[in-house]
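One structure is given below, encoded as structure tokens.
Note that one protein chain of the assembly has been removed; the remaining protein chains are unaltered in position.
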Amino acid sequence: MAWHELNKNWHDTTVDYCDVCGNLLIARYWSFIEPDGGETRRCCDETCERLFGRLRRLEESAAES
Amino acid sequence: MTATSPPFDGIDRVGLTLLYKRVRNICDEMAFAMMRTAYSPIFSEGLDFSTLVLDRRGRLIATAGINPAMLGASLYAATWIIREVGPENFADGDIFVHNDPYRGGSHLPEHMMVAPVYSDGELAAFVGNIAHLAEIGGMAPGSFAATATDIFQEGLRIPPTKLFDRGEPVQDIWRIMLANHRTPNNSWGDLHAMVGSLRVGERRVGGLIAERGVDGLNEAFEQILDYAEAYMRSEIAGLPDGIYTGEDCMEDDGISDRSYWIRSRIIVEGDELIFDYSKSDEQAIGPINAPYVVTLSASLNGLLYVLARDVPVNAGIVRPVKVVAPAGTITCVRLPGPCVGGQTEFQPRIMELVLGQILSQILPERAAAASGNTSLNFLFGGVDPRNGEYYAHYHFEGMGWGGRATSDGNSAQIVPHANCRNTPVEIFETKWPWVHEEYSLNDDTGGAGRHRGGLGVRRVMEVEGDVITVSALSERMKRSPWGLFGGHDGSRTALEVAPEGSDAYETFQDAFGLISPSKFTNIRLRRGDRVRITSPSGGGYGDPLERDPAKVLADVELGFVSRVSAESAYGVVLDGAPDDGLVVDEAATAALRRSMRDGVA
Partner (left out) sequence: MSRSPNGAWRIGVDTGGTFTDLVAVGPGGEVRLQKVASTPAEPARATFDALKRSQVDPRGEVDSFIMGTTIATNALIQRRGAPTVLITTAGFEDVLYIQRIDRQGLYDLQWVKAEPYVPRDRVVGVNERILADGSVRTALTGGELDRVVDEVRRITAGDQEPAVAVSLLFSYVNPAHEQELAAALQEALGGLPVSISSEVAPIWREYERSNTTAMDAYVKPIVANFAGDLLRELDALEMGGWHGLLRSNGGHVAIPDAPAKPVEIVLSGLAAGMIAGAHFARAVDSAKAVTLDMGGTSADVGVIVDGELQFSGLFEVEFGLPLALPILDVTTIGAGGGSIASIDSGGLLKVGPESAGAEPGPACYGLGGESPTVTDANVVMGRLNPGYFLGGRMNLDAERARSAIDPVADRLGLTPEDTAEAIVSVSIENMDGAMRLVTVDRGLDYREFDLVAYGGAGPLHATEIARRMGMNRVIVPPNPGLVSAYGTVIADQRVDRRITLVRRLDHGESEDLPGALSRLADETVAELRSQLRRPEVPVDVTTYVACRYLGQNYEQEIRTEFGHVDRSFELAVPIGPEAADFVARLADGYHTTHKAAYGYEMRDQPIQSVYLGATALSEAPEVLIRPYAGRGDGTAPVTRRVLAAAGQWVDALIANRDTLEVGETLDGPAVIEEADSTTWVPPGFRATVHESQCLIIARSDAEARP
């Protein structure tokens, strides 16, 4: 639940992706821990964290019905 | 539409309109400069490029309405370069270039350039452009390697790199780039066309800054973004909330015979919308994968075809929209996966999935059946015997579009996610050693429907050089363009070859023992060999038995539909001989249509 710097060496030309939406992470990223003690996720910003929760809830309600 | 009042109050709406038009005009001026000076027909004839104006934070404010395929890259690529480099590291006169599909590019051939605009040393805005270079190295001439299994085979990859340093060319970079392109002189001309276009943009944005000041201009830009966002939200709010799903696939990836599925769901909630592709197949081994921006581009383009057609296209339109395309799926390629075909083949597939299959559930009157839906990339290169010079070309083909609620699909049109023009036969044969035998519409192929699918084209041409190396990257050879609401499917793509002196055409797949009929590289053809390219036709819209018999008759008279198909697909029986004038046999037609309906039921 915090911003982190994405420290990369100048000669490192690889890229990093948002764990939620797939978009590119540049310079910094937002991290959060999945509810119920899941994995740590790296994402674009708080919006993507909320999006993660929203998709998860959709998943669960689909499973129930 | 739930919004009854204007989206926002308290700002100078007239001033905003005027400013936005001026920024659009700047983009148009940049585009003109590029079109008139470029070397590659794909961007001078084909207009395969975009021009951009961005605010000082690198957000897209306006773009010239030329190639929608570049929408995603336009929205993100420059923004990301600026963030990665850091705005403080730019200087007046700098130009950055990059073509990295993992960093906001669409595929390697499309190069983006971006230049900062300063006012008395203060960063005020950016101008940019994106253009498809015809040849950038890699395993196959024309840099469209359909059998590539990683990015390194697709050509030279350039991360954000300074091409001009305070107005001076960075010669080392130019030399590395040109040394890796097969037709460096062509690249030299095209890259200069891009630079010239930026210089035009810098001058004009400079004029805006002089009038409004750096802060004033950027505040107004912010309002333009807010306006586009409000526009999109009000359009989305008009859609019923819900989850809508659809799927389609890529036939194969050029490496193996398996198909790759795209599974899409659109979640509409109030004035926001999510495109979720997370259930799609994993990324392919071959080059049909999409970078994130291509999936985003396709999703937005699909939306813009049915909603908000007039919205100012800028960074504001993505605010109410989220695209979920997890890395490692075919919808978001992970380094070093190949992706040159994602832009041309995967993008139209998703786009029509969105607008034809999914949004048609909500807005049937605005949707259309599938178009041919492939760019039908055909690449070739060799030495021209007429002047001894090496040439390479990236060729694409028009096709039929799908029928729609109001009319038949158009024939011979470029794939819907692009808006490029063909290369005239007379320019084609003047530039490259081929002789055409035919370039015509492909009769009797449009998907039958109340509104018929448009026809594809057929191109037959003979090799005039000693050897020409050809490659292809296409789709729609195994699965037809789909019809909608009872319309029939359209016809498929074909790529065929006949050896010198023979009329026996066979597919490239059979003739050369290829894995994929539509994706191959570096086939060597010799003088006198002929190639036949058949592009797909569009799907039909609505039940063909509901088509006005008079329209079927007109189609038969013009040769678009055969007399046989008039009966078998439309249930229309014609009477008389072609030369004396045909008429519809009303009674026989009614009877035939009745029996066909019963047969179906």
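By letter and in written order, the chains are A and B; residue numbering begins at 1 in each of them.
In the analysis below, a residue touches a chain if its C-beta (ideal position, glycine included) is under 8 Å from a C-beta of that chain, and two chains touch if they have at least 3 such contacts.
Just so it is clear, the structure is predicted and the values come from calculations on it, not from any experiment.
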Touching partners, among the displayed chains, of the absent chain: B
Which residue of B:89, B:256, B:406 or B:595 touches the chain not shown here: B:406
Among B:176, B:243 or B:427, the residue in touch with the chain that has been omitted: B:427
Identified contact with the non-displayed chain, of B:36, B:175 or B:594: B:36
Given B:174, B:390 or B:439, the one touching the chain that is not displayed: B:439
Residues of chain B (touch criterion as defined above) contacting the omitted chain: 1, 5-9, 13-14, 16-18, 21-22, 24-25, 28-29, 32-33, 35-39, 41, 44-45, 47, 65, 68, 185-186, 188-189, 192-193, 195-196, 199-200, 227-228, 230-231, 234-235, 301, 304-306, 308-312, 355, 366-368, 398, 404-407, 410-414, 419-422, 424-427, 429-430, 435-441, 457, 460, 557-560, 579
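Just so it is clear, only the chains that are shown with their structure count from here on.
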Whole-Å separation of chain centres (CA-atom averages), chain A against chain B: 30
Chain B - residues contacting chain A, complex: 76, 80, 83-84, 102-104, 159, 243, 267, 274, 276, 278, 292, 295, 322-327, 329, 331-332, 334-335
Complex contacts: residues of chain A adjacent to chain B: 13-15, 17-24, 26-27, 47, 51, 54-55, 58
